[in-house]
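The complex appears here without one of its protein chains, the remainder shown in place.
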Amino acid sequence: MKQPVPWRLLFAHLRRSWFRTTLTAAGVALAIFLLVLLQTVITELQSGVKYAGRSRLITTSAVSLFVNLPEKLHQGIEGVPGVVAVTHWTWFGGVYIDDKNMFARFAVDPPTMRRVYGDLSAKKEIVLSTPEWEAFESDRRGCIVGAALARQFGFKVGDRIPLKGNIWPGDYEFTVCGVYSRGSPQIDESTMFFHWKYLDETVGRRSVVSIFVAELDPEFDAGRITNEIDALFESSENRTRTQTEAAFNQSFVSMWGNVPALLGMIGGAVLFAAFMIALNTMLLNARDRRSETGVLKALGYPDRAIFLLNVSEGIVVCTIGGAAGAFAGWFIFNHIGVDALGRFFPSFIITDETFAFAVGTSVIVGLVAGIVPAVILARIRVIDALSRFG
Amino acid sequence: MLIQVRGVVKSYVKGSETVLVLDGVDLDVDAGEWVSLMGPSGSGKTTLLNLIGGLDVPDSGSICVNDDEMVGRTNAELAAWRSRNVGYIFQLYNLLPVLDAFQNVEMPLLLTNLSRKERREHVMTALDLVGLSDRIDHYPAQLSGGQNQRVAIARAIVADPAFLLADEPTGDLDRKSAEDVLNLLQDLHTRFKKAIVMVTHDPHCAERADRLVHLEKGVIVADT
Partner (left out) sequence: MIGILRYHLMSLWVRRVGTSLSVFSIGMAVGILVLVLSLARGFELSLVDTGREDNILVLRQGASSEGESGVTRPKWRALQTYPGVAVDASGDPLASAEIYAAMNLNKADGGTANFPLRGVMPATFRVRDTAKLVAGREFTPGTNEVVVGKALLGRLAGCSLGGALDTGGVMWPVVGVIDGGGAAFDSEIWCDVEVFMQVFKRQVYGNVILRRATPAPAEGPDPLREMLENDLRLDAKTFTERGYFREQSGPLGTALKFVAVFIAGIMAIGAAFGTAVTLLASLAERRREIGTLLALGFRPHHVVLGFLCEATALGLAGGILGVLLALPVNGVATGTMNWKTFTEQAFAFRITPDVVVLAVTFSTFVGIVSGLLPAIRASRVPPSVALRG
């Protein structure tokens, strides 16, 4: 037996009932499109944990992230054996023209930032050209902005960005020295970074920062260094809490509460709906195929061939739909970029894993939706199948 | 002896009652013989045809074709056997509407090891034989009833089976087309020595056969 499955019937059916095929594939495509989005949001929410540096520690005040630490503590942290570089971030808040222009603004120390995240580090999470880094380092009123942020507000190198401080009162003005992109999904491309020293001068040398970031030599034990850093300040008035970058990022994820679970639930419902659309079509197809199945069996086609033929139809329809939906998502978000969503999820990038997951899911939906009618048809007795005819 | 039916009993469950359709039927068909099965509705003639063709299995009794026992075989074995030995002709043609005439006739050949080129030759020969070689790319909906039945006959003979089973092959045709189909069967019978078992209730049609077998209430009442 060379080729027991009459594949040409598969394509003949798809062509003949093209309208039903198209509607079904489109229904599945829409569902898979949503699935890609939901999965991407979940991935983005968790990317901070997944892609966090293993050999990087974050030190905050033991009391709260919102309690500042003196900038001078960095000397102590640098002195701990195994610490390669220390930089710091300070949450600025502030207003850019209007309250509604929400994006994160941090005051940082450019030279050490470049050592930890930039072209002087092995990881290169913040991608910025060397001249741009140098321009940023040398201009005390300079700033760098993420690519998504630059797209959203049209920032270009040389532009002036005014900010009004609230936590750090005062009127500030910055010059854009560079537009960075990310080398790791955990870096947000819609953040603005500027010189901490400019901030500190403006508010009258309070000399405080939000967090310290310590880059470690991977040879050293991160757990031990964590304890050593906290021990340094244990009895001081600035008690610290040091944790790995992953744990620090996890605390932000957990602030979202039930949102990831809710998104997962919605994804499940979306899939279920896609499955029902596909199953409905496959059952209707099976109804139309009874007599044809009888003929094929009378001609000597085995039950297995009937089963494969009908299962494949489900898989083909759903996979075409799923691939179209996933591709649409990829094209819209990775290619065109959607700034409306970019406001909420600035670094909205559909990963290869998500894409593969979505297409794979559509194959499974097609398989499952195709199995029920395929089994019915494969099991049907020839005389019953043909009895519908006169 | 091509077909040997011995003591075949078959009943169906319809709703709550069991209907006895065949009640101990014996029938022999020789190679190259044309047999017409006649009888009123419900006499069991179509059921007998289906049993001979391996589309259904009897409750008891034996059916031998070329000295091979058919009863007790699995569905898959029966399917493989059908593809090589039986050509079916149905009252309503049962062509696949999504395929054109050529593809319909080619269907049984897809189960063989023939190459694409060989299949094409066989299909063209069969279609030529039924006089439709100029309609190969027509779909069933584009052909008349008589033409459809001729395509169906081409499909039945394309794999060169030992015998043809025809269930009311002219039942849905006008007189002229019916005559064409019967002439075609006659031709296949005389030229290629195909055995034919044909169910019909049209006496005019049945007369073409070598032998007339009458069934009534599941038993053979006359065999001439």
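All chains are identified by letter, namely A and B, in their written order; residue positions are counted from 1 within each chain.
FYI, a contact is a pair of C-beta atoms (placed from the backbone, for glycine too) under 8 Å apart; a residue touches a chain by one contact, two chains touch by 3 or more.
All values reported here derive from a predicted model rather than from experimental measurement.
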Next item on the list: Could you run through the displayed chains and say which ones the absent chain touches?
Entry: A
Item checked: Of A:Ile58, A:Ile144, A:Leu279 or A:Leu386, the residue in touch with the unshown chain -> A:Leu279
Checklist line | Residue among A:Thr202, A:Ser251 or A:Thr351 touching the omitted chain | finding: A:Ser251
Check: Where the complex has a chain not shown, which of A:Gly93, A:Pro162, A:Pro218 or A:Gly360 is the residue touching it?
Finding: A:Gly93
Note to self: Tell me which stretches of subunit A touch the chain missing from the display.
What the structure shows: 19-20, 23-24, 26-31, 33-34, 61-67, 93-95, 99, 102, 164-167, 169, 239, 241, 250-251, 254-259, 262, 265-266, 269-270, 272-274, 276-277, 279-281, 283-284, 287-288, 344
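Here is the rule we go by: only the chains that are shown with their structure count from here on.
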Item checked: Rounded Å distance, subunit A centre to subunit B centre (Cα mean) -> 63
Margin query: If we count contacts the way the header does, which residues on subunit A are in touch with subunit B in the complex?
Written below: 1-4, 6, 8-9, 12-13, 15-16, 291-292, 294-304, 381-383, 386, 389-390
Check: Given the complex with subunit A, which residues does subunit B contribute to the contact?
Finding: 50, 53, 55-56, 75-76, 79-84, 86, 88, 90-92, 94-99, 103, 107-108, 110-113, 155, 171-172
